[in-house]
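A protein chain is absent from this complex, but the other protein chains hold their places.
For clarity, chains are labelled A and B in written order, and residue numbers in each chain start from 1.
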Amino acid sequence: MIQITDLRKTFSGQDGRAVAALDGLSLTINKGDLAVLMGPNGSGKTTLLRILDGQLLPDAGRIVWGNSAASLPVSRLKVSVAHVPQDPSALAFPEMTLAEHLLWEELNGRMPRFWRRGITARRLEKYRMLLESYGVPALAEALPRPLNTLSAGWRQIFLVLVSAMRSELSRDRDASFDLLLLDEPTSALDAENSRLCLELIKRLHGEGRTIVLATHDPEVALSLRARICILRSGRLVADIPAAELREDTLPRIRALIAGLEATL
Amino acid sequence: MFGRTKSRRLFNDHFLTVVLTVAALTCSCSRAREGRSQETRIPVIGVATYGAHPILDVIADAFKAGLRARGYEDGKSARILWKSVEGDVNLASAVARSLVESNANVIVSITTPVSQAVARVARGKVPIVFCGVTDPIGAGLVSSWENTPGSGITGTSDRWPYAEQLDLIKAIVPKARRVGFPYNAGEANSRYALEQILPLAAARGFEIVPAVVTSMADVRRAAESLADRGVDAIYVSSDNTVMAGFEAVLKVAHQRKIPVIVGESANVERGGLATYSVDYRRLGDATADLVVRVLKGEDPGRIPVVTFHGEQLYLNEEAARRMGVSLSPQLRAKAFKIYGAPAASREHP
Partner (left out) sequence: MADLLLAILGVLDSGVMQGLVFAGLALSVVISLLVLDFPDLSIEGTFPLGAAVAAVLLTSGEPPVVALVAAGVAGACGGLLTGAVHVRFGMSKLLSGICTAAIFYTLNMWIMGGRGNLPVLDVGSYFTWAEALDASLKQRWYSSLNAFFHPASILAGLLVVILLKGASDFLLGSELGVVLRGIGQNEVAVRQRGRRTGVYKVVGLALSNAYAGIAGAVAAQYQGFSDVNMGIGVLVLGLAGVILGQELFARLGISLASPQATTLAALVGVTLHQVILAAALRAGTPPTSLRLLAGVSLVAVMALRRRRRALTFSW
């Protein structure tokens, strides 16, 4: 369980005025949750994700991870957080093969050895089986190919998957908490690739993974049949549990977002 | 992705292209070889040079003129294969090999590294005449100035006439005891010069007072320290750092009235007092002479390395005035060229 209480973060805007990205946000995410953060641009979604993965420190507020009492920076906690930013290729190595990307995750947090081969037959087999177990044999086939030979859609899917596999591949295996943060994972994809990506996310959720996903597309939220948290100006304005999602929820979400626009 | 057969086909095509290109390039020289084989009497003189450089160009022109004067004209009575590494010493070995394979009867190598590469490739196969090498013993080309029979190599050295230059100090400042020597210890030629000068100076009753500089900015300080230590003259050798800051030496010399003897004529023109200088035209001509002797069948190992005694005296009248020195009429009469003279400078043919 992640308990977020009264989180605040202020940036200085272009004209020098302080802009509150998070303004007293409180939210609880349970283990195994799939929480969809929604809201217009500037509502604080990305800021929250970046605080959760330890890139940013909040100005005020507490985040309590599981049963550890203190609100330490993520890097000092035994938790595994994988963050796929809106443009995941910023964190990728275009000319390295898929297998090497997986090796990067495996090397996470330890010294690379110069006397050990990087991509061994054993590792390749392991990665192949892992990818096949996630239902993407196409990627298993492409393991020896450089990332930039993949189509944009498959690249996105692969990078989401790589982040999701981090806890399985690296020493984070024994982490007490395992969180996957996805920022607009489908915004750059066409309909078919979106569908594939969402299926993958559902599958990961089905396996009990804790996922926080930011999007501005209500269709994504609905097709995931997930809990929807609507943010406005750095605050939580609505928290709709997955069980309450019905056919008529979409207009309600749209209304909420439209209302947001009116108040802005 | 290419299929296997397609990539193989591409490979075959491309491999052919490479071979054809190399063949086309080689064609022109093989045609030249065919031409030569009909008139085998004409000797082939291979020249491996460093590239364009004012002094090297002077040597090259004098060398060609010297060959012509001795009856070896390019294209008629001899073939001169002129190849340049164009400033990249790492090409010297390839240049040397191409000359050996072109059946050169003698190879002329200009500058130290080129001569070493030629010696490495061609020694024992083709006689070698080097040129423009200051220190052929240190460069490992010959074991002594007298040379050893069977070494297969000889040449000309542009070693500066240190003895004559030191004598010149004596001629201009007869009472001179202490001679200042500013130099950069990191420069090989300066160290070599100092090693050469020390015994020569001792024989002439001079005490050499060295002053080490590490950069151009130190030159003035070094010159002042020499003046403070009471030197009677300053001798500037082939040191590039000191030459770069030569004006600073002159400034101190003018203030403290110390004559500055230099190593080559260009620095006399720049304001140095006097020098006996190597004439690079004579160097080229002497190299041509050696080539002809080797072509006529002389053993290069029996020809001593040719060095030059400075026979060209350069003086600077203006410098003499500002350094408080009077130049004797005998000296003026011997001068090859006098700079800064009130009247038009005199020049002996």
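The rule is short, and it goes like this: a residue touches a chain if its C-beta (ideal position, glycine included) is under 8 Å from a C-beta of that chain, and two chains touch if they have at least 3 such contacts.
From a predicted model like this one, the values you see are computed outputs, not experimental measurements.
Screening B:Asp61, B:Glu86 or B:Glu247 against the full complex identifies B:Glu86 as the residue touching the chain left out. The chain that is not drawn here is touched, among residues A:Gly109, A:Gly135, A:Gly206 or A:Pro251, by A:Gly109.
From the options B:Arg191, B:Arg220, B:Lys251 or B:Arg281, the residue with contact to the unseen chain in the full assembly is B:Arg191.
Listed residues B:Gln116, B:Thr156, B:Ser237 or B:Thr275: the one in touch with the omitted chain is B:Gln116. Although one chain is hidden here, its contacts on chain A can still be listed: residues 75, 90-97, 100, 103-104, 107-109, 112-119, 144-146. Against the chain not displayed here, chain B makes contact via residues 1-2, 6-7, 9-11, 13-14, 17-18, 20-23, 25-30, 32-34, 37, 47, 49, 51-52, 82-95, 97-98, 100-103, 112-113, 116-117, 119-121, 138-141, 185-189, 191-192.
Throughout what follows, only the chains that are shown with their structure count from here on.
Separating the centre of chain A from that of chain B, both taken as means of CA atoms, is a distance of 71 Å.
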